[in-house]
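With one protein chain held back, the other chains of the complex are shown just where they sit.
To keep things simple, chains are lettered A, B and C as they appear, and every chain counts its residues starting from 1.
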Amino acid sequence: MLDKTVKVIENRLLSEKGKVYSLKLNSPELADGCLPGQFFEIKVGGNDSRFILRRPFSVAFCDDKTVTIRYNVVGAGTEWLSRITPGHELDVLGPLGHGWPIDKSKKTLLVGGSTGIFSVLGAASRLGNMSGAVLGFCSCELVNSVEDFEAFGSTVSVITEDGSSGRKGLITELVKEELEKIKYDLIFVCGSTMMMKNVAAVVKPYGIDCYVSMEERMACGVGACMGCVVKLKSDNEQGWEYKRACAEGPVFNASEVIW
Amino acid sequence: MLDKTVKVIENRLLSEKGKVYSLKLNSPELADGCLPGQFFEIKVGGNDSRFILRRPFSVAFCDDKTVTIRYNVVGAGTEWLSRITPGHELDVLGPLGHGWPIDKSKKTLLVGGSTGIFSVLGAASRLGNMSGAVLGFCSCELVNSVEDFEAFGSTVSVITEDGSSGRKGLITELVKEELEKIKYDLIFVCGSTMMMKNVAAVVKPYGIDCYVSMEERMACGVGACMGCVVKLKSDNEQGWEYKRACAEGPVFNASEVIW
Amino acid sequence: MENTKKVDMSVEIAGIKLKNPVMTSSGTCGYGRDYLDIWSPAELGAIMVKAVSIEPRNGNPPPRIAEIPSGVLNSIGLQNPGVRHFIETDLPWLKSIGATVVTNVVGYTMDDYAACVELLDETDVDMIELNISCPNVAGKPIGADPEAAETLTARIRKITKKPIIVKLSPNVTSISDIALAAEAGGADAVSLINCPMGMRINIQTRRPMLANITGGMSGPAIFPLALRMVWQTAKAVKISVLGGGGIVKWEDAAEMMMAGADAVFIGAGLFYYPATPLKVIEGLEKYCLDNNLSNVSMITDSLITDR
Partner (left out) sequence: MENTKKVDMSVEIAGIKLKNPVMTSSGTCGYGRDYLDIWSPAELGAIMVKAVSIEPRNGNPPPRIAEIPSGVLNSIGLQNPGVRHFIETDLPWLKSIGATVVTNVVGYTMDDYAACVELLDETDVDMIELNISCPNVAGKPIGADPEAAETLTARIRKITKKPIIVKLSPNVTSISDIALAAEAGGADAVSLINCPMGMRINIQTRRPMLANITGGMSGPAIFPLALRMVWQTAKAVKISVLGGGGIVKWEDAAEMMMAGADAVFIGAGLFYYPATPLKVIEGLEKYCLDNNLSNVSMITDSLITDR
């Protein structure tokens, strides 16, 4: 974990209506040893800003020298980020947390909903043709990064709630079909809590190991504040405990999560 | 008084070391009827900024369509302002307050110290060759706008505290010499409170009408909050009262001010 | 119920109907003349004028203003020309243009308050707001002492039939206790919050940034504090709650109403954008349209706390 001031190489609009951006950062140090499913805390707002909290973003992919994250503009912080131009610098803390339990010998189903696709995109970048991806969006304007999954070797299906792109319906249907069609050894899911809960329920009967990435509201991002806890099964007396998404997570085994 | 979102035409560095900028705004509406000695309240910091208070700046000069203000970078607000590039927009409230009692038939001495020169520059812009200007700075790097005074027809003397440009010494000496040399009918002074107090004291024996511009800390800038008061003589029982620099001022007759 | 897509923006506070739930707060809008180029007091739910006292006051020496993160620090010290001047000059004008007027009253003693209200009772001022947060009244401020707050309110209640609003100080352990005391004393409404006391130091000069050393905080920095206090108070009392503190946009006003405020007031938001009250009225109206609320008062207390 490092806190670095790094140069922006690219901050590119991927999808006009959905306001999805791809942000490429120049930092061999941050790229070094950074794993899919891990995340960075980026300082948003200039020196005079009213923001004290950094914003967490998953590693979308990285190479030797650069880290790429992708983000949706959803509020004031990401709005600010979207206005940053190449050459400017950002304060970036990371890599943080524990990523996906990637195993290149296992056929892995990646399930991503809206901004959750960026975290599983990281997994796709390492899995070559060993991954299939099921991506869900509200509507077609938000659809993005499909080519990137494909370029990494993943076979992709898209579903939108309003049917404006790909299939119409809920992501759980598509997950079920995919599992019926192909034998997967492992499943990684990232999306809203409700979506992950539903997907985990659909997956359960298949007995396949399923991991979810819990994107909780965070303050420190490093495990110091107990702000980002997730309720997990435990062998303590009460049978559960709160664990930190930023430190023990964000990736947890779905079977441990108390939804 | 209007609150307008106006386009920046120019934001030019005048003096490298002193960080003095000339900001030209495109706004026929704000330029209309705006008088020397009046000021504008400019919103600094973007949407996400921690600044709630606007920053007051004097009208340096204006024409039919534009208003020019000049400013020193002294803190976070002016620092932000200095990074604004032409084409961007600023929220500008004004014109505010009561300006200099300009009389083109009267030979007027303009006395300005550091950022106080901008307010008297406004007067110079209307007085043609009826003004003489005495400008004081801490040191040479801060010296600026002299050509502008001259272009407007003013004869200028400069004094610096460290002698690095023009004469070395305090502005009061130069004011005294100037008054001995030339017969002035009117004097306008803008600078630190201490400087204005001292100049007013030097001027007093000459019996010439002397006006000062009191640049108090402001909140509303329009007279609503009582934040910016100046202690003035009054014919009430106690013999004094607090008056609002932004509304009754910023220009006051020096003889009324209780320093 | 209604079929037309119009929102009823009026709210009723203490039996008085306000055009809308947006007021400008005492001390930040003078006596209504200073922002005329931007808005007229008649466009607001009400104007809460700068505090008046029985005798004119000089207020504190300058500097009176300092900046704080996301806010403003002030120590005006209640400078005002006295209640008589207000009654003779500003009040008639405000009424003539159709404004609903809340007069903020301060005193050094309870007698001062009483004397002021006696004079105001004979005017056509709409409501009286007792500013009990002023820290200079006989040592402990009335606003920090439930008994004193109740005693003062009860005394004023006997003097006037006009609606009485008690303006609460946030510098207390339990603001709802003071609100309950005001209610017990016969107040028709409480308004909150006044400024939390803060301080800043200029480290170059090693002197306080305000001549008065400490001053009142306002602006977005205090919004979460104000919201919590409004929520606690609205749960505790039955009378109307006027909520403010740090409101600079309509979303803030919506939060404040959801927490239980029947109407809101805007102070430092005026320094940020003078047109803030108009934007807030507009924004609340649009929120109602978007959410099919026929009356703006339906936002009040609409917070859902069960999960």
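Definition applied: a contact is a pair of C-beta atoms (placed from the backbone, for glycine too) under 8 Å apart; a residue touches a chain by one contact, two chains touch by 3 or more.
Please read these numbers as outputs of a predicted model, since none were measured by experiment.
Looking at the complete complex, one finds that the omitted chain is in touch with A, B, C.
Touch with the chain that is not drawn comes from one residue among C:M9, C:L94 or C:A144, which is C:A144.
Of the candidate positions C:P163, C:G185 or C:G246, contact with the hidden chain is made by C:G246.
Contact with the omitted chain, checked across C:D34, C:E150, C:E255 or C:E285, is made by C:E255.
From the options C:G77, C:P220, C:G244 or C:G269, the residue with contact to the chain not on display is C:P220. Against the chain not shown here, subunit A presents residues 1-3, 43, 50-54, 91, 93, 216-231, 238, 241-242, 247. Hidden from this view is one chain, which touches subunit C at 61, 68-71, 73, 144, 171-174, 196-201, 203, 205-208, 211, 213-214, 217, 220-225, 227-228, 231, 246, 251, 254-255, 258-259, 287, 302-305, 307.
For subunit B, the residues touching the chain absent from view are 50.
Definition applied: only the chains that are shown with their structure count from here on.
Relative to subunit A, the chain whose mean Cα position lies farthest away is B. Looking at B-C and A-C side by side, the one with more C-beta contacts is B-C. Between subunit B and subunit C, the centres computed from C-alpha atoms are 35 Å apart.
Subunit A and subunit C have Cα centroids separated by 46 Å. Within subunit B, residues 50-51 each touch two or more of the remaining chains. In subunit C, the residues that reach two or more other chains under the touch definition are 69-70, 220.
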